[in-house]
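What you see is the complex with one protein chain gone and the rest in place.
== subunit A ==
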Amino acid sequence: MSERSERTIEPGADVAADGTDTRTGGRQAVVPAQRANRRKRAPLSENKRAERKLGWLLCAPAALVMVAVTGYPILYSLWLSLQRFDLRFPAEREFVGLDNYVTVLTNDFWWTAFGVTMLITVVTVAVELVLGMGLALVMHRTLVGRGIVRTAALIPYGIVTVVAAFSWRYAWTPGTGYLANLFSDGAPLTERASALAIIMLAEIWKTTPFMALLLMAGLALVPEDLLKAASTDGATAWQRFTKVMLPVMKPAILVALLFRTLDAFRVFDNIYVLTSGANETSSVSMIAYNNLIRGLNLGIGSTMSVLIFIAVAIIAFIFVKLFGTAAPGSDDGEGR
């Protein structure tokens, strides 16, 4: 892929580096795809190759540390997932092969949680994309007080998720919460549909600014001349947006979607604080936590973690495939 999309990946990698195992899995999957794309290009000159080699050498120490720190836990949880291992009955520990996987994958709780997670992922990412694009356009077009507007927009993202989640929880608590008093007479957090809606609201409120930031980096890549050309070609503002801006921004949009989807799939904090997973509002991360930490069932819990890891890897894989096929041969930009 071009310098362009690498640049758009960077800010994301920085901001989102609260690094967990699964996240790392996703990020590593992006890098080989970039290389694969490059390989299709013209053969490299001697100079370029030397530069590339230096690049790898410079990356090596960081990569090694990362592998050491993330590789071990991943392999260890894989190992645990193949055992019956419940800390309440330590004596019954034994190797059971794929039995744990059979148990989890035939379990209704797992599939309910999986459905909830998918719902939250799809809805929040879709809404965030639309809102984030709006916010990005506003921030991009603002001429005065640009810094202040950006800072203000980023505040939700800067607040610790748990803290924000608590403020949502209090706001929706009947009797004392202003939102609960305004919008309902029951207890919205105790009903499944409204509880899920509130969880998604909290997620969207918090991460839309991040989406906007990634998209704004994409907006900056749309040359001013291209929009001027579209204007004189007869395009309305909406046509300029859909026919010129969006296609040019596509790589940046895909990167933003990838990051957000991976994040959303691992939703945990908000659910933990808002409902504790009651009324079938658990996500997969939530029930993995319940089994692993609360239930002390290391075998089943690890199996769930591994399954989440695999799901995340599949999402990343789909996105990267999408990049590979969707990136037009137009990377060395117009209007330089």
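Keep this in mind: a residue touches a chain if its C-beta (ideal position, glycine included) is under 8 Å from a C-beta of that chain, and two chains touch if they have at least 3 such contacts; residues count from 1.
Rule of thumb we're sticking to: contacts and distances are computed from a predicted model.
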| If you look up the hidden chain in UniProt, what protein name do you find among "Carbon-monoxide dehydrogenase small subunit", "Cbb3-type cytochrome c oxidase subunit I", "ABC transporter ATP-binding protein" or "Fumarate reductase iron-sulfur subunit"? | "ABC transporter ATP-binding protein"
| From the list A:Gly147, A:Gly175 or A:Gly234, which touches the chain that is not on show? | A:Gly234
| message | If I consider the whole complex, including the chain that's not displayed, which of A:Ala171, A:Leu201 or A:Leu226 touches that chain? | response | A:Leu226
| task | Go through subunit A and note every residue touching the omitted chain. | result | 143, 223, 225-226, 228-236, 239, 243-244, 247-248, 250, 328-336
